[in-house]
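Report on one structure; see the data block that follows.
Every protein chain but one is kept in place in this view of the complex.
Up next, subunit A:
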Amino acid sequence: MSEIMVEVSNVSVKFHLSRERIDSIKEYIIKKIKNQIEYDEFMALQDVSLTVEKGESVALIGLNGCGKSTLLKTVAGVLKPFKGSVRVYGTVAPLIELGAGFDHDLTARENVFLNGAILGYDRKSMEKHYEDIVEFSELRDFMDVPIKNFSSGMLARLAFAIATIGTPDILIVDEVLSVGDFRFQQKCEKRIQQMMKKDTSILFVSHSIDQVKKLCTKTVWIEKGKVKMIGPTEEVCALYEQAY
């Protein structure tokens, strides 16, 4: 039996879609008195269960808005499930949106340390990884430039390099590999494969079925917030491609 790293059991996530957003106290009180606060409920995920074992890479596929990112966010601990539970055993490196923690007024060097801290690394261990980050992102000449002057490709490279330092137990990748040029994409894939060899589990979201086939062994097909199918990548992808 291999070790289970992520255990998602019967998770449902509910969003309130308040039609007009109530932002002011006056409005809120008036509407509360009139009993007019209505929420449209929207189930982003319904009763989703899945497990990720150690060293396993699992892909999530599905159309836009089917709940893939919501699921990743609950695993990353950003969203709390409305029902059910998410258990994560180990450290998580979220690659949900590259560069979410960047401060555009700071230089690349300062951002490396800021982002490292967001991922839970202290300054000392970041200094050890620093050289590796500079090397991988190929930004040596630009480390002292405020990143507001960076191109989006440069930002993506830096962010990917920071997010994949060390060996996290679980890596969450949400469509971030579509950034950068062809050569850099390959470099990223290679790095992910290296991490897999070191027993990192991966949760992977991509619209590129080719990438999914290349990187993942198990695939979860989500449709309208429900799991439609779980199985080996080949089988699920074949059916998925037929369906659309």
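Methods note: a residue touches a chain if its C-beta (ideal position, glycine included) is under 8 Å from a C-beta of that chain, and two chains touch if they have at least 3 such contacts; residues count from 1.
Assume contacts and distances are computed from a predicted model.
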So which of "Energy-coupling factor transporter transmembrane protein EcfT", "Septum site-determining protein MinD", "Transport permease protein" or "HesA/MoeB/ThiF family protein" is the UniProt name of the chain that got left out?
-> "Transport permease protein"
Using the definition of touch stated at the top, determine which of A:Met43, A:Leu106, A:Ile209 or A:Leu239 touches the missing chain.
-> A:Leu106
Of A:Gly62, A:Pro94, A:Gly166 or A:Gly225, which one is in contact with the hidden chain?
-> A:Pro94
By the contact definition given up top, give the residues of subunit A that touch the hidden chain.
-> 15-16, 23-26, 28, 73, 76-80, 92, 94, 96-97, 100-101, 103, 105-106, 110, 113-114, 116-123
